[in-house]
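A single protein chain has been omitted; all remaining protein chains appear in their positions.
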Amino acid sequence: MYAQMVKTDGKGIKPDAEMTPEERRFQARIDAGEKIEPKEWMPDAYRQTLIRQIGQHAHSEIVGQLPEGNWITRAPTLERKAILLAKVQDEAGHGLYLYCAAETLGVSRDELTEALLSGKMKYSSIFNYPTLTWADIGAVGWLVDGAAIMNQVPLQRTSYGPYSRAMIRICKEESFHQRQGYDIMMKMAQGTPEQKRMAQDALDRFWYPSLMMFGPSDKDSVHSAQSMAWKIKINTNDELRQKFVDQTVPQAEYLGLSIPDPDLSWNEDKGGYDFSQPDWSEFFAVLKGNGPCNRDRIEARQQAWDDGRWFRDGLSAHATKAQARRAASKVAAE
Amino acid sequence: MSSEWPLWEVFIRGQHGLNHRHVGSLHAPDAELAIRHARDVYTRRNEGVSIWVVRSADISASSPSEKGPLFEPSNDKVYRHPTFYDIPDDVGHM
Partner (left out) sequence: MPSLPDMMTPDAAALAKAAGKGEAIPLAAGTPEHDLFTGLLRLGDNALILGHRVSEWCGHAPVLEEDIALANVALDLIGQTQLWLGLAGTVQGRRRSADDLAFLRDAWDFRNLLLVERPNRDFGHTLMRQFLFDAWHQPVLKALEESTDPRIAEIAAKAGKEVAYHLERSADLVIRLGNGTEESHARMQDALERLWPYTGEAFIGDEIDARLAEAGLMPRPEALRPDWEATVRAVLDEATLHAPQDDFAQTGGRQGRHTEDLGHLLSTMQWLQRAYPGAAW
């Protein structure tokens, strides 16, 4: 997902008997479906895990601007250009909402940005893949946003108030993203032979990286168990991946495209598809920094950050001077 | 220098004349720019007709630990709610 393999600080779920009275009260509130708000008491591990998860999600939104932004200047019609620009702008907005949610936990946006640029914090592996043709813009909307929504919809019910509210706003805006992606794919799939080829090629390249977005199986992970007890993770990775495959296969069939998995088949007993796992060694390599675009992505963010410093500082300096002038004229008037 | 722009809370009144509602936060060097950023960030889908911004640091909030004393006393004042009263249907809408 946009937040993959987020480590909790705890060592799995604490047995009730080992909890302090505060921790027990906290867990009871979560179990009762109450929201936890910024200034309220929370276990330090809950706070740290949330910072990592929300931060990683925010980073994914803004790094995610890059592969799609790659086609804004080459969009084939004025309408497609406007739609894509509005969409990538939404990603910036989502990053902004999420950074603000993380800030309520006592970390600044600048600190989070530094952590992204230094490689201390991660973003979703999917954005380290390149967008090579216009059909990739369709595939990103259809598959990548489709996979993201799987996770984001349940996260609207997450236990941390500001995170939940950010997710509600994001989901409201996100619903157009997947549709516009599929709309592009439909046009391509019904288009010229070259366009069909682009569409199939995009599906071939984005299928397994999309499955990786959910992260490796975590049914035995102590981190996930703790996060689920805290309701900052709602479903297991495998559940979401299965749901995604079940939803996407018929959509691909409608387009007349084939999923690049010879072992894909409907399993009547489980009421879902059997499918091949992605190459998890590739996933870990990408996380480590060896995806096709890792360096380019961070370099682009680093450059925006460095090149923008004089602008941010310039406006700060102006605001400080203006405030001093106002204060001085007030004193003079008195 | 390179100090981060301060954080602002954004309140927006929607089309229907309801109260300003908290919609989120953002960073800006001063109030004027905070309003402009709020327009660009939080009204992209025609959400508002009026914007308030206030520096997050200037907000005074009730303390979570006093939640009980502050809010529970109103729990039992059921007579404040219209549904407390049984009015015969024959009287009509009230």
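Order of writing sets the labels: A and B. Residues in every chain begin at 1.
Basically, a residue touches a chain if its C-beta (ideal position, glycine included) is under 8 Å from a C-beta of that chain, and two chains touch if they have at least 3 such contacts.
Just so it is clear, the structure is predicted and the values come from calculations on it, not from any experiment.
K.L.:
Using the touch definition up top, pick the residue from A:D16, A:D220, A:E268 or A:D307 that touches the left-out chain.
P.N.:
Only one of A:D16, A:D220, A:E268 or A:D307 touches the chain omitted from view, namely A:D307.
K.L.:
Determine which one of A:L66, A:A102 or A:A139 touches the chain that has been left out.
P.N.:
Going through A:L66, A:A102 or A:A139 one by one, A:L66 is the residue touching the chain not shown.
K.L.:
For a quick check of understanding: of A:W134, A:W207 or A:F283, which residue touches the chain that isn't displayed?
P.N.:
Within the whole complex, the residue contacting the unshown chain is A:W134.
K.L.:
Based on the whole complex, identify which of A:I51, A:V88 or A:L240 touches the chain you can't see.
P.N.:
A:V88
K.L.:
Considering the entire assembly, which residues of subunit A contact the chain that has been omitted?
P.N.:
Counting only subunit A, the missing chain is touched by 62, 65-66, 69, 72-82, 85-86, 88-89, 92-93, 95-96, 99, 134, 184, 187-188, 191-192, 194-195, 300, 303-305, 307-319, 321.
K.L.:
Kindly note down the residues of subunit B that lie in touch with the hidden chain.
P.N.:
1, 5, 26-28, 32, 36-37, 40-41, 44
As a working rule, only the chains that are shown with their structure count from here on.
K.L.:
Using mean C-alpha positions as chain centres, tell me how far subunit A is from subunit B in Å, no decimals.
P.N.:
That gives a centre separation of 27 Å.
K.L.:
Per the contact definition, I'd like the list of subunit A residues that touch subunit B in the complex.
P.N.:
Interface residues on subunit A, with respect to subunit B: 37, 39-41, 86, 89-90, 93, 96-97, 100, 103, 108-110, 165-166, 169, 173, 309, 312-313, 315-319, 322-323.
K.L.:
Quick one: in the complex, what on subunit B touches subunit A?
P.N.:
It is residues 1-5, 7, 23-27, 29-30, 33, 41, 44-45, 61, 63-64 of subunit B that touch subunit A.
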